[in-house]
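In what follows, a structure is listed as structure tokens, so that the remarks can point back to it.
What follows is chain A.
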Amino acid sequence: MQHIVKRFSSFLAVNDISIQVRPGEVHAICGENGAGKSTLMKVLAGEYPDYEGRISIHGTEVKLDSPTTARRCGIAIIHQELGLAGPISVAENIFAGNLPRKKGILLDRRKLYEDAKKYLGMVGLSYVRPETLVSALSQHEAQLVEIAKALSNDPKILIMDEPTSALSREEGKRLFSIIEDLKKRGLAILYISHFLSEVFEVSDYITTMRDGRHVATEAKTETTPEKVIYHMVGKDIKDFYAERKTTVGSTVLEAKSLTRYGFFQNISFDVHEGEILGICGLSGAGRTELARALVGIDQWDEGELFYEGESIRNHSYTESIRRNIAYLAEDRKLQGLMLNLPIGENITSAKAICQSRSFWCQEEQEKNAVDGLMEELQVNPRNVKKIVGQLSGGNQQKVLLAKWLLTDPKLLILDEPTRGVDVGAKSMIHEAIKRHVDKGNAAIIISSDLMEVGGLSDRVLLLYHGRQRGIIEKDKDNCSEVSLLMLANGDGKAYEEG
Partner candidate 1 sequence: MDKDRKKWMAFCSANRVYLIFAAVFVLMSLFAPRFFNTYNIGTLLGTAMLNGIVVIGFTIVLICGHLDLSTVAIINVAGNLAIYMVQKTGSFGAGILAAVVAGIVIGIVNGLLVTRAKINSFIATLGMSTLLQGLVSYSNNAATRSITDFTMTDFLDKKLIPIVPNRALIAIIIVLLVHFFMSRTTMGKNFYLVGGNVESAWYAGIRPEHYLIGAFSLNGAFAALGGALYACYLASAMADIGAMGVSPLNMLIAASVLGGASLAGGRGSILHSFFGVLTLTALYNGLTCFKLGYEMQIFVNGIVLMIVVLMEAVSLYRKNKLAGSKSDLFKQAQN
Partner candidate 2 sequence: ASDTQTATGTETADAGGDNLEKSKAIDWQSAKDNAGNPLFIDTFVPDTPEKPADPDSLPETDELHWFNFEYPYAEIQKLEQPASPADGCIGKKLILLKNGDHPYHTAYIEATKQAAEIFGMEVEVMSANWDVNIQTQQVDQAINEAPDLIIYNPVDQETSVTHLRKMYDAGIPVIGSNVMPSNEGFQYLLSFCGPADWDQSKLLAQYMAEKAGYKGNYCVITHNPGGSAYYARAYGVITELAKIAPDMVCLDIQSPGTDSAENVKQVVSDWITKYGDDLDVIFTSETTVQATGSIEACEAAGRSDILIGGIDNSETALNYIKEGKLTCATNQPPMQDGALPVLLAAKWFNGETIDDYVFMEPAVINADNVEDFLPAQW
């Protein structure tokens, strides 16, 4: 690709980028949120026919003016946002737009299901029946189906836009072995991820982008994560998880053998003022369910929960918010933000509605607080009228955090607060969380990024398959990423049998 330019009206999302990818090679693209990575990939996938610049495949220049052309040129893409149709079967999703035919127009159902089985097997989903509806799958299964779908086109060039954001470590590992396999078969792979560890694990070359511009392309062997981060944000980030002085106050939340049948069992822990509790576990370990029960979205069945010393039983979510508990949900687009409302209204929504007791809205009074928060979190653009759906992922996440910080919660529960967020925004978010806790509040943080859980929290609650595997104290135990990973995966078999 040479001198690719893509504008959205007057905004230059991709500005003069040139990249070369060779067969059998994984080329990673790094950059902050909104750097233009996805846009560049979409150009390659034929989704923006109005790009400028030249693209050649095997030396012949092509004009990628539609997804079909791109596919014909051997380009397949796995989208950042899931692109599957819920009410349709897995097999039909995999071969969407390319269903096997017989006698011209008839659907060859036998071939459809057989081929689908083949590709499902490739991504480790051989237990899924091809007739199953996609809506019946879990999120990570859907993500794997998406990969199977891309493979089904027998591509020469495969684009993966954050394929692991919905996958667990284990599944991620399986993906990497698939990638190795594909590399051997001579595919060229473009790989986008915010996890630098992944990037360094799979890629051969790393290209960094900033504000739509090309910064550097280096071979993996010649660079380090620090260098890449420097390229991405334009400055060094030292002391990523700097030591924090904790002054622990009284207990804020205490759970005693909390159980919700079918989801989690016998969970006991407590959180104090000025303390961050991490919850760590594999995807599907029941972390989200636990958090939802804590805030009262779901009801639990057994056990006791004390909030500031007071026993709360089957409280409603609204009540929790009144009591100054905040829950930052996992999926910012579906559960967190009103994408078609402006930043200001999003930020004030929780406080204005659930914490005020007056009949009328009093948004005007919050104006200064909103401005302060936007300043503190460096939301870009700093314009309360801007529609949230038009922000980049990192900024959306900042707005979401601001929305809950505005309610000044005593207990802040964060579920994947930095999923799909770049390093710069990530540290901004971490700082804000720390500042909030230092004011004498408590926080519970759930994250698949073990470095994040390990680095931020004072203690980590380990969940395995809905059961508690213990609490690790940061000062006493070794809380590094590796040890957490070992514990989370560990000899869990014993529990399953018990």
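Everything below uses one rule, namely that contacts are C-beta pairs under 8 Å (C-beta built on N, C-alpha and C of every residue); 3 or more make two chains touch, one makes a residue touch a chain; residues count from 1.
Candidates were picked such that all candidates are chains of the complex that A comes from, given by their letters.
Owing to the predicted nature of the structure, the values given are computational and were not obtained by experimental measurement.
Within the complex, chain A makes contact with only one of the listed candidates (1 or 2), namely 1. Of all residues in chain A, only 45, 47, 66-68, 71, 77, 79, 83-88, 92-93, 96-99, 101, 105-107, 109, 138, 259, 261-265, 284, 286, 289, 301, 465-466, 496 touch candidate 1 in the complex they form.
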